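Note that one protein chain of the assembly has been removed; the remaining protein chains are unaltered in position.
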Amino acid sequence: MDSLALAVALPLLAALLATVWPARATLLGLLGALATAAAALMVITEVWEHGQLSTALGGWDIPLGIALAADGLSAALLAMTALVGLAISLYAAAYFDGRQAMHFWPLWLLLWTALNGLFLAGDLFNLYVTLELLGLSAVALGALGGDRAAVAASLRYLLVSLLGSISYLLGVVLLYTAHGSLDLARVAAALQPGPVAAAAMTLMIGGLTMKAALFPLHFWLPPAHASAPAPVSAALSALVVKAAVYLILRLWLDLFAPLVTTGAAMLLGGLGAAAVIWGSWRALHAERLKLLAAYSTVAQIGYLFLFPPLFQATPPGPGRDDLLAALVLMILTHGFAKSALFLAVGVIQKRSGHDRIAELGGTAQRLPATTFTLGLAGIALIGLPPSGSFTGKWLLLNGAFASGQWGWILVILTGTLMTAAYVFRVLSRAFNLEPTPPGFVTDARTELPALLLAAIAAIGLGLAAAPLWPLLGGGEDGT
Amino acid sequence: MTELLFGGAGILLFAMGLWSFLVHEPLLRKLIAFNVMGSGVFHILVAISERGALRPDPVPHALVLTGIVVAVSATALALALDRRLDDEDPDG
Amino acid sequence: MNRTPSLVVALLVAPLALVLLWAFHEALTQPSGARLADLAETSLSRTGVGNPVTAVLLSYRGYDTMLELGVLLAALLGIWSLGRVSPGFHPPELALTAMVAWVVPLLILTAGYLLWAGAERPGGAFQGGALLGAAGVILRLTGERRLGLPSERAQRRLAIAGIGAFLAVGLGTAAAGLGFLAYPESWSKWLILLIETATTLAVGMTLAAAYPGGPPGPAGNERDAP
Amino acid sequence: MTLDTLLPAAIVFSSLVPGLLIFLVAEESHRLRILLNLSGALVKLLFVAIMIWGVYHDHNYESRLTLAPGLDLVLQADALSVLFVTLSTLLWLVTTVYAIGYLEQTPNRSRFFGFFSLCVSSTVGIALAGNLFTFLVFYEILTLTTYPLVAHRGTPESIRGARIYLIYTLSGGVLLLTGTVWLHALAGPVTFTQGGMLGAVPTEQHGTLIAIFVLLLGGLGVKAALVPLHGWLPESMVAPAPVSALLHAVAVVKAGAFGILRVVYDVYGIELADALGLLTLLGALASATILYGSLRALAQDGLKKRLAYSTVSQVSYIALGASILGPVATVGGVVHLVHQGIMKITLFFCAGNYAETLGIHRVSQMDGVGRRMPWTTLAFSVGALGMIGLPPIAGFVSKWYLGLGAVTAEAEWVLVVLGLSTLLNAGYFLPILYRAWFRPAPEAWPEEHIPPGRLETMGTLLWPPVITAGLCLIAGLLAEAPFSPLEWTELIARREYGL
């Protein structure tokens, strides 16, 4: 049962080694990435067999000690983090030169530790510490770009992240004051509707929506994700933002499920809808590829927040399991697609020196593999078949029709068309009168990880999504 | 009774800090505001752990210690980022 | 800074404060009893340390403290990655330079005491580490360009000493089949002391290095104003 | 995993796998690319032959992949799907040969043939789809894979044409998605069952069913080029000739028409559709398109533009056939799916030959081309006369059955539409033939790329139109032979109406 602890300890160990031997940071980083992916795989197979896992750390049972817990939801996100992390590591090994690599690898592995720690945490205060570790390492990585815009954007991201964390912490303190325990399951058992629970929920979910960049609080994301180096932006957009969304989902399902009023759910849904429209609109008008990708993240996060109102309206049962599986499917697909998009943009930027969409023509023509990755990632972002988000959007629409909430359907359709507009605005640049490139792949070490991620998002998750339902424990307890 | 008094003070500190964080522009003031908010939350933890004659509840104390270290490291990083911004173009 | 936004924000924050006060009051009335206090007290004897706070920090919630040291390391790595920094420009006061001669050794001595006392009486690794860091800061204020910090290699090793010790012990106990960070009862006092010592050194070095900012490399030997 | 469950998937993969491999083939290794292309086409033809034999003997094939509980990707073979699969496989082989010749020395051929094969895979997927969800999946993939082909040349006009194509088809896709999900939410998984599967829906839901039909028709109408939604077809004539030939005469346009047939026959069922008044709506739209398309074709001087508008009008014959109650009209409509395909592809091949060999793009430049390129113009004439509906070419058969079906269903107004459109067809095809055969040739052709040698143009450009013209004649003359398109359509109608 130690695989849970290993999934956190291994990346941490690799981070420490990379700090001590900066000269061999890249090698240690790659080995660490492989080891972490293997540990994550172990956890996933165990969850696939036994359903839920939990170990008390330090030999002390809850409530005194801290428990690591893994169920279907955390296993799915752990798997995504492992795969995306592996691809980002391979890409970064070729992307960064000596000096930057020295700084990148320890921080990247710390980020990975925080992610694994967060997905497996079962203790509310431990979640606070992992959130802080995640925030700080993400900010430090974001500032790696070195230019003024990157540092300013990272600073603003840090401030927003701190505000979110402290608000989350106050919520935890209120819960501890009232129920005397920090473990998620115990607090959930003791929680009854009342001012304490409502205040704690508002503080915690409010803080986390700040870190998940939900619509009005998204201003910090585009500059931060657009100015960071490509592998870092990929990690930020695909993994870090998702951790906050995961946490909101975890608190929603496990802790505050009985308390959530339809009003609160509608509010989140409304903000999500606004995010979809606003994010897509800004992405349509972005001049730079990375800004386009960052605004696309804001829009795609909006989609994820369309689920709460539908959750409220569907009674527990197969309908709700479909919705949960659709939500997880969209989180995973966006994770793979967005990281592939940012990695591909990184190749373009490195090769042509800029990522301005207007002058993209030449490079897009000369890099067929990267343009193909952009195409596949675009398909997954729009939600066209056979991508995972197509199935996700299908189930979301199905839920909306079944529960009679027509408003969301309009939002999803406009969002899909606007996403198609800004994706094909980029792809149409790939067809011009430049000379034909000799081969399909120009630089394997950076283009192949991106292509693999895009393929998983656009084809793999679409066709092979069926195991998600039993993994999420559809049917019995519906968590 | 003392729990409510000191806990209430903690919440007031949090609120004042939040107000200052949202209102004031310069980074230094935002960081002070953040630290005051943090201290407020930690103060609530210390307040609820006080049990009069008995030894206080050690778990919140450990949380506060961890919190202080986390707050300081975040402040250090924020100031380092700001310093890097100043060095970029010295006349600000 | 015109007045209107600060008033508007105040009008928003005030009701929030009231709601929080009301919620806090409600929380206090909830029958959570002594929360985790009694449980922590009763199992204190099995942790091998007398000071309950150190027991929670190092034994009950050791994993939390390990990750918290990770946060400290992340901050330090972030500061190091920001590159060379222009040194501050303010001349050291005369009294300060005179004071350094006895304050720094005293700080180091107290740090050692706090570390040792932490097991039984109030004190502990972080407080000790803070004092070591304070010694470094004072040296920095009196113009010692490299804060008495060792070479880059040593700084990198020290930075990960605390979290490294935690991880080594954790993986060791896991390998021994006891579970991650589950100290065997007979050894737990010495294991905790080992981790605490490493943490003190790590925290001290990290705080000292974080103060001036800039990469860990030798900052040249020019002796300028701090 | 017996043959029954593997064959449909094998047919889709037989062009998908070579397609993906072609992407990786280096630009200058032509032989490998041609080998991959042709081997894929032949293997697919073999599989289709096996399937025809199986379906004829009432053998059912089904490949099923569960994407989510209640959401299955199903490929199955019934009579209607086999008809469309045979049509697209056969014409894909011919068009590949044509494209190899047409794109000699042009850039980006690996990319072209890669997407070309993916296109056919999606068309075959549409044909073999067992439920509306699978149909929608391949329908959207078809949009994605055709976009790069329309924009292939890279000139500003082709990018503009591709963008317009995309706007229409993606909006249509969204409409179809909404309709399908709504139907799925209402009546559960929508599998294609002969005679329709919506009989059980309670009467008070019929209002919703009509609304859903309008959405579905909107989505399918874009690709079937029904009147208000046909704008993209003339615009995407900027694509290279093989693309116009296979995609805008066979694959894409027929996908829309095929979808309408599926929805009317296998989702709603002909009786329910008639009861809800959907057939009159469909019939009105189809007739409007037929007349509008022919009228616009009259005024087009660009040869490909004229053929494009002719396609707009011809495809609606299929919709017209579906909108008339009764097996005879169904036979007329469905068989036109095949006949129009082979006739229109011949015309586009010939248009491509004229452009490639003599640089002729406009009808006004067609004077005396019959003497310079006799074989191509002969094929063009067969195709054109077939379009007008002259016996013994295939076009006559489908118009005959349509008319007969209209009479048996007492829908005399259809005869008027057929008559009028035949006149209009003659109006815009005969002048071309007159110019080509009876007007003296100009001194110099606009751009004579290929000098007159033993053959009037390159072999790979000449044989495809001649072969397809031959097919038109055979389909017309040997209509009654077993395994002919007409015979097979009568088999479909019998099974559809349960006779």
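Going by the order they are written in, the chains are A, B, C and D; count residues from 1 in each one.
In this section, a contact is a pair of C-beta atoms (placed from the backbone, for glycine too) under 8 Å apart; a residue touches a chain by one contact, two chains touch by 3 or more.
Basically, contacts and distances are computed from a predicted model.
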Its UniProt record identifies the chain omitted here, from "Multisubunit sodium/proton antiporter, MrpG subunit (TC 2.A.63.1)", "MrpA C-terminal/MbhD domain-containing protein", "Dehydrogenase" or "ABC transporter ATP-binding protein", as "MrpA C-terminal/MbhD domain-containing protein"
Cross-chain touch to the chain not pictured, restricted to C:Gly48, C:Gly62, C:Gly78 or C:Gly124, is C:Gly124
It is residues of subunit C that touch the chain not shown, namely 1, 51, 53-54, 88-90, 114, 122-124, 126-127, 130-131, 133-134, 137, 207, 210-211
For subunit B, the residues touching the chain missing from this view:
1-2, 5-6, 9, 12-13, 16-17, 19-22, 24-33, 35-36, 39, 42-43, 46-47, 49-50, 55-56, 61, 64-65, 68-69, 71-72, 75-76, 79, 82-83, 85-86, 90-92
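One rule holds for everything that comes next: only the chains that are shown with their structure count from here on.
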Between subunit A and subunit D, tell me the centre distance in angstrom, where each centre is the average of that chain's C-alpha atoms.
43
On subunit A, where are the residues touching two or more other chains?
64, 125, 129, 132, 136, 139-140, 143, 151, 170, 176-177
Going through subunit B residue by residue, note those that touch at least 2 other chains and give them in order.
7, 14, 44, 48, 59, 63, 66, 70, 73-74, 77, 81, 84
Who touches whom among the chains?
A-B, A-C, A-D, B-C
Under the touch definition given earlier, write down the residues of subunit A that touch subunit D in their complex.
318, 321-322, 325, 368, 372, 379, 384-386, 390-391, 394-395, 397-398, 401-402, 409, 413, 416-417, 420, 424, 427-428, 431-433, 435-440, 462-463, 465-466, 468-469, 474
For subunit B, which residues are in contact with subunit C within the complex?
3-4, 7-8, 11-12, 14-15, 18-19, 22-25, 44, 48-49, 51, 54-59, 61-63, 65-66, 68-70, 72-74, 76-77, 79-81, 83-84, 87, 90
Subunit A residues touching subunit C - in the complex, by the definition given at the top
2, 5-6, 9, 12-13, 15-16, 19-20, 22, 55-60, 63-66, 103, 106-107, 110, 113-114, 117, 123, 125-126, 129-130, 132-133, 136-137, 139-140, 143-144, 146, 151, 170, 174, 176-181, 190, 194-196, 198-200
